[in-house]
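What follows is chain A.
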Amino acid sequence: MKQVLIALLVTGALYSLPVQSTEVANIENVNNGGVASLRGITELDTTRKADPMKRVEKDRSPIDRDYVYQPPLIPHQTRHYEVSLNANKCLSCHSWKYAGEMGATKISVTHYQSREGQVLSDVSPRRYFCLQCHVTQADAAPLVENEFKRVDSLR
Partner candidate 1 sequence: MKLVSNFWRKLCKPSNAAVGVVIGMGFVGGILFWGAFNTGMEATNSEAFCASCHEPIVNEIKETIHYSNRSGVRAICSDCHVPHNWADKIVRKVQASKEVFAFVMGNISTEEKFYARRKHLALREWQRMKENDSQECRNCHDFDFMDFSEQGQRSVKQHSTALASGEKTCVDCHKGIAHQLPDMSDVPGWQ
Partner candidate 2 sequence: MSTLEYIIWQILGYSAMPLILLIGFVGVSVFTVWILSLTSDKERS
């Protein structure tokens, strides 16, 4: 008797499972409510086709800075420039030793300072991974309107 009961309960549970899951899917929670986001106006359960990748600017003259302590934008492509434990491709052009020869901008002295402001003899570990702060540029329209204004001295 007990066994029959258990068997019944189990089959019942099994049958109710699909019912439950369809119930979840039927809830109208995928509607975006007519709000456009950066994804565009799409329902939450559909995936919008991705935009084509933007192309990084290959090589140009330096880009003007917008505020005083801004890490300058990278005016050239950086594909496959290895920055790792073994090698730092950026420093092969931008380090003080090679900047003159390669015609690149020297890294400024802040790149040699430790967190406490002490000037070290080589690039500070916190400035080793250049792409943390410096980024390449693509010719792309801004996603949202930007009202940032430069400080007076840079205008």
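The set was built so that all candidates are chains of the complex that A comes from, given by their letters.
Annotations for the structure displayed:
We take it that a contact is a pair of C-beta atoms (placed from the backbone, for glycine too) under 8 Å apart; a residue touches a chain by one contact, two chains touch by 3 or more; residues count from 1.
In this text, all values refer to a predicted model and were calculated from it rather than measured experimentally.
Comparing candidates 1 or 2 against chain A, the one that touches it in this complex is 1. Interface residues of chain A, counted against candidate 1 in their complex, comprise 58-61, 76, 79-80, 82, 84-89, 91-92, 95, 97-98, 102-104, 122.
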